[in-house]
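Some chains omitted; the rest stay in position.
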């Protein structure tokens, strides 16, 4: 077992051994979620602050439940970035939360690097729950967990990430995680949203959807954020669906054992057909279940937990 | 003891024995509320999601406290129905919550039948906390509990429900519960709001307030929802108060042992005089206390609890 991090700020700075340690630990926590009593005392008497400066429902609930199942004391602090303009700086807010003896700060923020900044000014342990277009490390860890659980191994797999890559922290964290674990990652989508520069991260880029589908063992779709559509870069929802949406015809081009993933919430009929989202090859709800286990594992390891044997 | 339900969706499908089982169990939980330590471990390590798609303060707090006293882990998920239009469907939201190993979903929704729909797509146990104009089963159970506690028995009692019956889920659930338990239920109010068709549910309808008051052992007032007054059907607040509001003159026409109930929040001076709301014959605050006990009982029974003797 290998874990030498004080914080979980990004995937980029994790070793593959550290990633695998999280996945191994998460396996034990997934079993906790299947028990009659889904609770362990690992964080009893510890204080976790969920500091969500950017709105979130799913990730916040997943973290909150992970913290409850670890028996932590929890403070939810939601604010929009604008409220920081009128009042306290992020630094002052964080220092005030730490002055309440907070042991962990889980932060989501619209500014890339906000968690790293906090880690430099705080003694508390910081977990990045999504920072701007930078990283969303627990999402990548839960995706890697899900793939490994189903495929046995990640090394040598072909993973295609399809959609709006440019501003996607999910894509960035997944590229780091999956390439570190030995997968071949290919990005695909409209050329305005998938710049060639991503190749510097060690993955391939293609604008040929058929090719991207045919080779994939794992097809990771991203959510089309149509509520905040960027007009100058995005071809329009219906055009996107027509060119890149996963429908029956496109699914027929994939390997029969290829699996489908999506960080949610899905737009049925936009980036994925409703029927495909619900089919046996879709891992979308398993990702949610695994996200809880992975977040418990991260909190547990950052708290100094020595690995799954402690939960036996 | 008799309890064969996986969900609590409505009163209509409960047997009188099942209703009485809830009331018996609630009696034990009411005693828990009077202890120095108002907490039992019955739901320790279980996850309850409070999914309130329609705003609510009182019912949500009552459920949340019931869950805390049963030692459950709790996720509060509030959303307005409009947010579901832009994004996920109710089904997807519920499936995602269940993927977090939720054991119970407590749902309030503006659409009649929403809890029934969830019960068909989820493995989790579903509790209806009010669905549209359909049912509000825990309200009826707490009302029945309150009546039985004060009157000893419900069979043979005359219960008058007075007010805006047409769109009232409280009225509907109470009609089912009280007639199943052998009470004679009479509805009274403006004819536009109390259609004769309600007689098909096994209760009487009268537009003669004096008669409705004179026979009543229990007078159950409904809240006039003046903030969303339906102009075409409703005679106007002051006219309502004049014709149906419970004042001293009307109270004088009731039996001296008749008791007054109201699901709250009350409009002092509208459907009830302020002094009457606070008098000894008013059970309004007892209903609140009993609501907590009844909700603990429902969660306990749905969790497979075998009855009050387990709490001894």
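All chains are identified by letter, namely A and B, in their written order; residue positions are counted from 1 within each chain.
Rule of thumb we're sticking to: contacts are C-beta pairs under 8 Å (C-beta built on N, C-alpha and C of every residue); 3 or more make two chains touch, one makes a residue touch a chain.
Keep in mind that this is a model prediction, so the values were computed, not measured.
S.K.: Since every chain is the same sequence and 2 are placed, give me the total copy number for this complex.
M.R.: Copies present in the complete complex number 3.
Definition applied: only the chains that are shown with their structure count from here on.
S.K.: If you average the CA atoms of chain A and of chain B, how many Å lie between those two points?
M.R.: 41
S.K.: State the interface residues of chain A toward chain B in the complex, per the touch definition above.
M.R.: Touching chain B from chain A are residues 33-39, 57-58, 61-62, 64-65, 68-69, 227, 264-266, 268, 285-286, 288-289, 292.
S.K.: Touching residues of chain B toward chain A in the complex: what are they?
M.R.: By the definition above, chain B touches chain A via 44-47, 73-75, 77, 79, 86-89, 92, 95-101.
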